[in-house]
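Note that this complex is displayed minus one protein chain, with the remaining chains in position.
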Amino acid sequence: MTGERITRDDVEHVARLARLALTDDEVALFSEQLSVILEHAARVSALPTEGVPPSTHPLPLRNVLRPDQVGPTLDRGEVLAQAPEAEDDRIRVPRIFGEEQ
Amino acid sequence: MSVEPVIGLEVHAELATATKLFCGCPNEFGAEANTNVCPVCLGLPGSLPVLNEKVVEYALRVGEAMHFTVPEESIFARKNYFYPDMPKDFQISQYEDPICVDGYLDVDGARIGVERAHIEEDTGKTTHVGGGGRIHDARHSLIDYNRAGVPLLEIVSRPDIRSAEQARGYAEQLRAVLTAIGVSDVKMEEGSMRIDANVSVRPEGSSELGTKVEVKNMNSLRSLTRAIDFEIQRQSDAWERGERIVQETRHWDEDDGRTHGMRSKEEAFDYRYFPEPDLVPVSPDAGMRDAVREAMPELPAARHRRLVEDWGITDHDAQVLVGNPALADYAERAVAALEGGSARDVVNWSTGDVLAHLNETGLSAEVLPLAPDGLAELVGLVADGTLSRNLAQDVLAEALTDGKRPERIVADRSLAQVSDEGELVTVLDALITENPDEVSRYREGDDKTRKKLRGFFMGQAMKATKGQGNPQLLNRLLDERLEARGEG
Partner (left out) sequence: MSAGGVEALASEVRSGARSGREVVEESLGAIEDRNPDLAAFLRVMADEARAAADRVDAMVRAGDDPGPLAGVPVALKDNFCTRGVPTTCGSKILDGWRPPYSATVVRRLVDAGAVIVGKTNLDEFAMGSSTENSAFGATHNPHDPARVPGGSSGGSAAAVGADLVPLSFGSDTGGSIRQPASFCGVVGVKPTYGLVSRYGLVAFASSLDQIGPFGRSVRDAAVGLEVVAGHDPADSTSIHGDAPAVTPRLDEGVEGLRVGLVRELTGVDGLQPEVAQATSSAATALEAAGAIVDEVSVPSAAEALSAYYLLAPAEASSNLARFDGVRYGLRVDGDDVESMMAATRAAGFGAEVKRRIMLGTYALSAGYYDAYYGTAQRVRTLVIRDFDDVYRDHDVLLSPTSPTTAFALGERVDDPLAMYLSDVCTVPSNLSGHPAMNVPFGTDAAGLPIGVQVLAPALGEPVMFRVARAIELAALEGVSS
């Protein structure tokens, strides 16, 4: 993975996944910068990590659970007041293409 | 060469907890839009999830009931994709390390493997406005986040199912299990149980898997069967024509009875799963597992066996009861309260008039106005001859609706069967005297005539007793009078 160049296509693909509308200049800049940063980041593969388990977390906690008890809810007015657009007590968005999961 | 269908089902069951998966908001169906929300289930910046212990308990119950292995450790993961009804734009789910793996369900003698069951959160509910409510034609959409964060258990079968009928059997059996162990309401109509089917076909005898198509949007068991049947036919036809089957997601359309391919998206899904850093692993210890085992209710298969053995009822009746656990509970309580009559009588009424009433009203047996010992009372009234079956049916109809006790109804409507011999003799003697022609025609007639006239006398007698004459007794007394030639 070292020395891998991040192409404009890669950048455009990732930008689509990340829902970022990039300008052409940004695409060019990011393909340059991401290449440099990833080259540095690729140093992780220099370490002897074979057989080493991954750590997702600095803490060895297990089974942190809460009781199934009802707690306070937010005021709907306060929630809807924060939304860019609301209608009929719901949050309004432009039409949706693409499927639900 | 003929083809064989290969089917696997993915079932999302909403867990019937008091609160959501990661927050204290009520988990209830039908609340006013956007009222059951808090910073956590709205995914507000800075909010953090905390796992509901009941969800773990319920998942472990499913683990017990469906013979799953529960690994030492299960881990939550983020499934990343953008969708406006998903407040964080990722779903907290389980990916590589689900809570239950490698179980099975026996369905009518066949063992269907179940690959995994994992915990995940539900999304909000989107309403598409304009364009007849269809997603692609809508002008805009409205979102209610009440359902966002409701706990789901996704149960994924192996591709062991071979027909639409068997898929239905699996779904019914799964529903019976989830209901019996009290973890879900499993109502497809309310969306608390959602089923997707993976369907493929392959040459008979082959062990390879064909290209699978995911069928979605079935909201009843009937549409599940229809959708799978349609899809099998569509794929078989394609296969016979030598056409390639495309891997895709297809939506079932209830109205035209077909599946339709979704608009294909440019980009392939790339969910970028990674371990959820805001939650810690779940490692069910011996204490948690023992507690679940001890609290396990009886499973449908065991209950079926017990009812057949203890009550001497048919397999079919047992199946009807087990398929409706609330009704089975109702019948069991009625049997326990019996003072006359048998368990079979209770079952006959339960699977007959009571079930018909439940279906008609949409009620569950738990909330019937008539308590189970009321049904026991009715069975006793029939057994001791107070009510004929016909009368009992009327009485039950009233009792089921307003909860009035059968004995009370009998008393209020003076419905008790007339079994007093003296009273019936008076009625019959009067009839004989008033209808001399019919009496002689009976005595001289052939079998056909006699049968007809006998009916006439019984009808008149019932009329005279307002339908309350004990039929067996009336029959005997009428016989004695009509056959008593010497007295003529």
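By letter and in written order, the chains are A and B; residue numbering begins at 1 in each of them.
Rule of thumb we're sticking to: contacts are C-beta pairs under 8 Å (C-beta built on N, C-alpha and C of every residue); 3 or more make two chains touch, one makes a residue touch a chain.
The shown structure was predicted, so the numbers you read here are calculated from the model rather than taken from an experiment.
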Missing-chain contact among B:30, B:45, B:109 or B:242 belongs to B:45
Residue list for subunit A contacting the dropped chain reads 1, 6, 10-11, 14-22, 26, 30, 33-34, 36-38, 40-49, 52-59, 61, 64, 66, 74-75, 78-79, 82-85, 91, 93-98
On subunit B, the omitted chain is touched by residues 39, 42-51, 78, 80, 82, 84, 87-90, 141, 143, 270, 272-274, 277-280
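The rule we apply is simple: only the chains that are shown with their structure count from here on.
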Between subunit A and subunit B, the Cα-mean centres are separated in Å by 41
Given the complex, residues on subunit A that touch subunit B span 13, 16-17, 19, 56-57, 59, 61-74, 76, 79-80, 87-101
Touching subunit A in the complex, subunit B uses residues 17-19, 23-26, 32-39, 42, 50-56, 73, 75, 79, 81-85, 91, 123, 126-128, 135-136, 138-145, 249, 262-263, 265, 267, 270, 272, 275, 277, 279-285, 288
